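Take a look at chain A:
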Amino acid sequence: MAIPQNTRTPASMMQDAKLLEAHDIGRTFGGLAALSGVSLTINRGEIYALIGPNGAGKTTLFNILTGIYKPDSGNFRLEGVEMAGKKPSEMAKSGISRTFQNIRLFANMSAIENVMVGRHCRTSGSVLGAILGNSRTRAEEKAIAENAKHLLDYVGLSKHAHMLARNLSYGDQRRLEIARALATEPKLLALDEPAAGMNPLETDSLKILLETIRRDGVTLLLIEHDVKLVMGICDRLAVLNFGKKIAEGVPSQVCSNPLVIEAYLGVS
Partner candidate 1 sequence: MTMLRPLLAAMAAILLCSCAKQKPGSEFVVRIGSVAPLTGPQSHLGKDNDNGVRLAADEINASGLVIGGKKMSVEVLSEDDQADPRTATIVAQKLVDEGVNGIVGHFNSGTSIPASRIYSDAGIPQISPSATATTYTGQGFETTFRVVTNDRQQGEALAKFATDTLHARTVAIIDDRTAYGQGIADEFEKDAKAGGAALVAHEFTSDHATDFTAILTSIKGKNPDLVFYGGMDAQAGPMMKQMRNLGMKMAFLGADGSKSPEFIKLAGTAAEGAYASAPGLPLEKMPGGKAFVEKFTAKYGKIQLYSPYSFDATMALVNAMKQAGSVDPARYLPVLSRIRMDGVTGPISFDRKGDILHGAVTLYQVRNGSWTALP
Partner candidate 2 sequence: MKKYLKLAAYAALLLLLPFATGLALGKTWVRILDFALLYVMLALGLNIVVGFAGLLDLGYVAFFAVGAYCYALLASPHFGLHLPFWMILPIGAFAAGIFGMLLGAPTLRLRGDYLAIVTLGFGEIIRIFLNNLDTPYNITGGPQGVDLIDPIRLGPFSLNQPPGHAVYSYYFLFLLFALATAFVSMRLQHSRIGRAWAAIREDEIAAEAMGIDTRNVKLLAFAMGASFGGLSGGLFAGFEGFVSPESFTLTESIMILSMVVLGGMGHIRGVIFGALLLSILPEALRYVGPLEQSLFGKIVVDPSSLRMLLFGLSLILVMLLRPAGLWPSPARKRELLAHGDTAKHENTGVYDAGR
């Protein structure tokens, strides 16, 4: 089953293989450089991973790409459009959607409502429409609900549609977050440690889900601690250490990079 979306550009129309290009991104916190001179390119339809030891700047870069922080220097483009400095909501509208490391669902809303919120930026129902309940608004509401149902189905949560998000199991909450992010019709889906806290069984099924999403045309960016998962799933990856990119390439290449080994084993 494909991701139910209305505005997807057919693959045949894609001219440029590069989806996201970041140049020379830097950011300091109170005088400390958390990130400096990082450049990377994410191609359409790939799974791109970002790894590095604790404090390497992964999260800072991730937050810059999703609009939480503004970069002090550098820029990045999505399909050639400059994105640096946009607000998180604008990022989502432009096609970068995300999940959170420490799951941030709308805990007291049902699963389906969570996904419906994700449709916000792709719909336009106004206050007046809501009050009048005109046919256009009703049709849109119906489409939102349909879409949400499909997405729950897609991630395998349809039987929990009306359960409160807070009552879902941990793995299901992760899936729900992905469904909610997919509802915004992202071009790039950014996942912040999606496997954190999962048992091996859940990790395996997550892997299958991520591959399905990629197959259906969404590019994925993930930050991950679990090197095994990363190596098994990603097409390309970059390694950060002390705010700098120390390696980039396909997993086998990166694995054998002495800098990476040093960074991970802590040899000085």
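Selection rule, in plain terms: all candidates are chains of the complex that A comes from, given by their letters.
Operating definition for what follows: a contact is a pair of C-beta atoms (placed from the backbone, for glycine too) under 8 Å apart; a residue touches a chain by one contact, two chains touch by 3 or more; residues count from 1.
No experiment lies behind these values; they were computed from the predicted model shown.
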item	value
Result, touching chain for chain A in the complex among 1 or 2	2
Of all residues in chain A, those that touch candidate 2 in their complex	66-70, 87-93, 97-98, 100, 104-109, 113, 116-123, 125-127, 129-131, 133, 137, 140-141, 144, 164, 166, 180-181, 183-184
